[in-house]
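One protein chain is absent from this view; the other protein chains keep their places.
Showing chain A:
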Amino acid sequence: MNREEDDVPELIESENPIPIQDTFKRELKLNPVPVTIITGYLGSGKTTLINRLLTENHGKKIAVILNEFGESSGIDKSLTGNDTEGDLFEEWLELKNGCLCCSMKDPGIKAIENLMKKRGKFDYILLETTGLADPGPIASMFWLDSELGSDIYLDGILTMVDSKNGFKYLRENQNNKNVINEFTRQIALADRIVLNKLDLIDETSLEELKSKILDINSVAPIYQTSNAVVPIDFFLDQNCFSEGKKLEPQPISSHLNDSLVETIYFTIDPPLTINISKLDHWLQIVLWEKNPKALKLMISKNYDHNKFISSIEKISKDENNFMSILRLKGLVCQSGVESDKKIVIQGVYEIFDKHVGGSWGLEDRTSRMVVIGHNLELNLLKNSFYEYCVEKY
């Protein structure tokens, strides 16, 4: 081969070449970015909160994905560091504090991953849903199987509430006994709730509204404020779908709960261990089959799961009694040699997941379960769990 002395030497392929983009990709895989879904009616303060995040010097690199851009979104154009006259819909805005804002009509995983490929890694991603949305389907979409090795993961759902109009929204569609309205869904599915516009509601009404919200969802922490002033660490980086935290219900004064959706909480006391295969059957019945008759059979100790499933269609169904679960969270002490490893359970509508959490160590190993939904009976859920899932030696 004839070569000039000045020629650039030929590159030799190394044993295991690692192109530069791949190290960035690998870093993302090792440290995927948390996605927080923010929901709430028009006027709840979502936009105010978002504007704060995009202007304040909090030192975090947040990508905010809006449902829509332009005049009606309320996002202040003067936030941008540069002159943006052009079409904002396909672009993103880089804000003075290092954050980024863009709009996506139907945000998908690929779209967001591509955004990060172009714009670099963020500390957090905040995804805004439309005002009337049921956050369930969007959450399910972002609640990816870890096998997929995505650059992002679902961190939690934040629901903003307009205190002034809270009662009005609670009562929407109340004539229809079996329709769970959007407001109720947004509360039920929330991992964190912000009760906003405190300045527009009196003390008594506030307590009443809070207790109605707690009736629906007794476990989501509530932050009360005006003008959407909320500390970032109330709702970002909370790991609501991976850890079994915040399962204890908040205390409510006793009163009549007339809500369509309520929170059921039970523990296994004393702390016995749980058979994980049977736990899975129980979850399949509660979340997929939804038939209380099955739970009754589990209590009777005559239950054969496979037989039941095979013949389930022949059992008379009273669908009015069927359970309808919106959210389920649990922390369970498993039986067997892996007993020291916590089992965390998460569920959104029919989708559920059990995974290994940290070690119990010296912590109290009481298994506990939170179920938020409609047509729930505490005794049925607790006793069927106890009779069927608790390991019998």
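Here is the rule we go by: a residue touches a chain if its C-beta (ideal position, glycine included) is under 8 Å from a C-beta of that chain, and two chains touch if they have at least 3 such contacts; residues count from 1.
Just so we're on the same page, contacts and distances are computed from a predicted model.
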{"item": "Name per UniProt, for the chain absent here [options: \"Myotubularin-related protein 11\", \"Methionine aminopeptidase\", \"RNA 3'-terminal phosphate cyclase-like protein\" or \"DELLA protein\"]", "value": "\"Methionine aminopeptidase\""}
{"item": "From A:120, A:137 or A:231, residue that would touch the chain that is not displayed", "value": "A:137"}
{"item": "Option touching the unshown chain, where A:233, A:313 or A:364 are the choices", "value": "A:313"}
{"item": "Residue numbers in chain A that touch the chain omitted from display", "value": "137, 143, 145-148, 284, 288, 305-306, 309-310, 312-313, 349-353"}
